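Worksheet for the structure shown next.
All protein chains of the complex are present and in place, except for one that has been dropped.
Let's look at subunit A:
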Amino acid sequence: MWKDSWWLAKKELSFQFPGILLTLLATIIIAFFTVPQLDALVREMYSNETLYWNPFLLDLIFLGVTPSFSALFVWGPYLSLRTIKEDPFGKRMALYRSLPISMDVLIRSRILSMLVIFIIMSSAFYTIIFLMLPDSFFYNVEASQFLRFALTWFGYALVLGSVNTYIEFGTNGRVLYIFPLLFLIVIVLVRVACSNIWNMGVVEASILLVSRYSNIIVIATIILGVLGCVTISRMLKKRLLTRDFI
């Protein structure tokens, strides 16, 4: 069963290879954009320097953009308004449902496909940041601490990123378009609430949390990420068994 799931995931990824490249390119650009913001945050936190940077933008990247690394967000369905009407993910699933493919194989292939894309994009994002950050950054934040920071956000993004799989294949083209807008509104509200409660940005809070609680926070978010995948795969299975493909 896993063999067939992997075969299907691999085939689908190969069909979307240009989309993977484009999304990877966009991810690298976002990473380049994130580096000065993150560096400025840390310098302000630990060196009491006052620099021009935008804490809201940095939070928005980590809270809102990193979960989208689970999807090929610079690829056909996400860029075309025709998606609303044509529902390309639904069409793909309709073809799969017409073939002798078990539901378990289908669900596992969705999760595998999502994980491969997510791991590629997230690895590229954090590797570029790691490589591009100046040495001065690592005087304040050790490399191991940065790794824990990245893994914490990786776990967070996995929880929300797995929802993308459900949105793509469990809903229709209209929801695929509306969901990111709703998600953005929620993220902005969460960001405003956090900065009012803690009087600091979410990324800043996460750096402090990682430094204080070390591995616990990393393990907790990774476990949450895995649980998110399991929950979404169950929800998607239930949905696909009752969904119409018309």
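For this structure, a couple of remarks:
What we mean here is this: a residue touches a chain if its C-beta (ideal position, glycine included) is under 8 Å from a C-beta of that chain, and two chains touch if they have at least 3 such contacts; residues count from 1.
As a working rule, contacts and distances are computed from a predicted model.
A chain of the complex is left out here; the name its UniProt entry carries, from "ABC-2 type transport system ATP-binding protein", "RelA/SpoT domain-containing protein", "Peptidoglycan D,D-transpeptidase MrdA" or "Succinate dehydrogenase iron-sulfur subunit", is "ABC-2 type transport system ATP-binding protein".
Interface note for the absent chain: among A:101, A:147 or A:194, the touching residue is A:101.
Of the listed positions A:11, A:85, A:174 or A:234, the one in contact with the omitted chain in the full complex is A:11. Although one chain is not drawn, its touching partners on subunit A can still be listed: residues 7, 11, 15, 88, 91-92, 94-95, 97-103, 241-246.
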